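Step one of this worksheet: look at the structure below.
Every protein chain but one is kept in place in this view of the complex.
Let's look at chain A:
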Amino acid sequence: MSSIETGKHYNQPASNLTDKVPPVDTRKYFDAVTKSLSKAKEPPTAKDAVSSQPDGSSVKSYLHIITKYTSGMELLIKDKELGLDHVFEVNPKAAPLNMKDLIKYIGETHVLEGKQSAFTRDETICPGIMVIINECDWEVMDELDYVLKNDDTIEFISTLHGG
């Protein structure tokens, strides 16, 4: 079974995919390739992807992000993944990808059908889920407005109440 899947072109309404390309492309990214961290021996990296584009004029921009799911968050993710490795082909002419975009993308693409309401709520993360950006609580890092950087690791941790 292949663990690679192609993400949606989500910033564009589905109907636009078949219509003619709009004059100014406002999509923040064109494509997203995701591998399972546990299954992939060699996760895709932005560096690899860029180096495969030798023609300087048409170099594509890539953004490599790792997402992790712990303390039960993995139960919301398709195939109960503990970690995913994403490479976004970003649109250099659009605004950069931020946490709000990432949460929306994960919610739409990787969260189990019917479990979305336990992941996102009111365009942000559900209460009770901690978001950790590079080992640091996202509250000290602009939260939804945090602009994703290459090789960032974003972790989603649900709070536990049992004992």
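One rule holds in what follows: a residue touches a chain if its C-beta (ideal position, glycine included) is under 8 Å from a C-beta of that chain, and two chains touch if they have at least 3 such contacts; residues count from 1.
The criterion applied here is as follows: contacts and distances are computed from a predicted model.
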Among "4'-phosphopantetheine phosphatase", "Gamma-secretase subunit Aph-1", "Needs CLA4 to survive protein 3" or "Protein kinase domain-containing protein", UniProt-listed name of the chain not shown: "Needs CLA4 to survive protein 3"
Option touching the unshown chain, where A:66, A:82 or A:144 are the choices: A:82
Selected from A:94, A:126 or A:144 as touching the chain missing from the view: A:126
Hidden partner chain, residues of chain A it touches: 70-72, 82, 113, 117-118, 121, 126-130, 132, 135-137, 139-140, 155, 157-163
